[in-house]
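Taken from a larger complex, these chains appear in their original positions, while the remainder are omitted.
Letters A, B and C name the chains as they come in the text, with residue numbers starting at 1 for each one.
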Amino acid sequence: MSDPGIDGLVHALRRFADERDWGQFHTPKNLAMALAGEVGELLAELQWLTPEESARVMTDPEAGGRVRAEIGDVMIYLVRLADALGVDLVEAATDKLADSARRYPVERARGSAAKAPGA
Amino acid sequence: MSDPGIDGLVHALRRFADERDWGQFHTPKNLAMALAGEVGELLAELQWLTPEESARVMTDPEAGGRVRAEIGDVMIYLVRLADALGVDLVEAATDKLADSARRYPVERARGSAAKAPGA
Amino acid sequence: MSDPGIDGLVHALRRFADERDWGQFHTPKNLAMALAGEVGELLAELQWLTPEESARVMTDPEAGGRVRAEIGDVMIYLVRLADALGVDLVEAATDKLADSARRYPVERARGSAAKAPGA
């Protein structure tokens, strides 16, 4: 993790939006759409690759660079959205993981793809 | 940021997947699909709200709780995906933000929604 | 509906893919990702508009043309995906609508946004 961490990113994104007077557009509804749009661009980078090829995508400097940039965009909008809603991203994920641990106990979930969703 | 931060979450998710032998399913391609699926569930929570209603969604304990849980799910798969690719999420977002700052200088982007995409 | 209808489109898309030897990439998994990618581009066209502005988007020749093109892309991949799965799109939608009519009877669903999902 880079030093300032998520908190530094939250603040940098607030300042970025404030300087451009973009806060007016950054409602949760709009930010969720923007997040989905960026996820769509990420999918487009991986859609024709086999799962195995996707696991090697970062070894190609060009494709890897595009994937990293799309992941950066997704993170930007997710952080902005969580900030607009007053949600702590790491806490929300940690709580959800605890839920999943209860719903998918190790002994029953082991190796079963059907159980994988939601965690 | 909650104390263990993203690093703690990365490790907790690795352990969670390892214990269930789910690493075999967690290729970047599959994880990107799972990420998009969770973003779809998040959109479903906000789709019939006006932008103004979406800004107040956290004041409703039920709807707010569902939104927070969906955001947690999105974060979980984004962290897993970045981990699978060896991408540092905060660095990737910070680099992308620096790009956007160059592409949308304050003086020209001010208040213009048309310039808002990509940041 | 334009004259050849969906059947004509199904066949034109098959021929298009066959001529380019792209059938090898057109598994349901890959096509679903491509569909989601195009939906992401569609969202990006509407993300900063208010709902009211979105209702007037076709009156702007440039933005309207982009929205129409994205809708065309979404339809292309949805038709390809349904063809790959052997699903009749209109029948599948008609059956789902009949389900929704049962789940959301007129007298109870009237004017309630909360009931709108799934139909």
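Here is the rule we use: a contact is a pair of C-beta atoms (placed from the backbone, for glycine too) under 8 Å apart; a residue touches a chain by one contact, two chains touch by 3 or more.
Source: prediction; values computed, not measured.
Of the identical chains making up the complex in this file, 3 are positioned in the shown model, whereas the full set numbers 4.
Note that only the chains that are shown with their structure count from here on.
The rotation relating chain B to chain C, fitted on Cα atoms, comes to 180°, given as a multiple of 5. Averaging Cα coordinates per chain places chain A and chain B 3 Å apart. Multi-chain contact residues, meaning those touching two or more other chains, occur in chain C at positions 33, 36, 44, 47-48. Interface residues of chain A, counted against chain B in their complex, comprise 1-2, 4-9, 12-13, 16-17, 19-22, 24-25, 27-30, 32-37, 39-40, 42-43, 46, 49-52, 54-55, 57-58, 67-69, 71-76, 78-79, 81-82, 84-97, 99-101, 104, 106, 109-113, 115-119. Within the complex, the chain A residues that touch chain C are 25, 30, 33-34, 36-41, 43-44, 46-48. Across the interface of their complex, chain B is touched by residues 29, 32-33, 36, 44, 47-51, 113-114, 116-117 of chain C.
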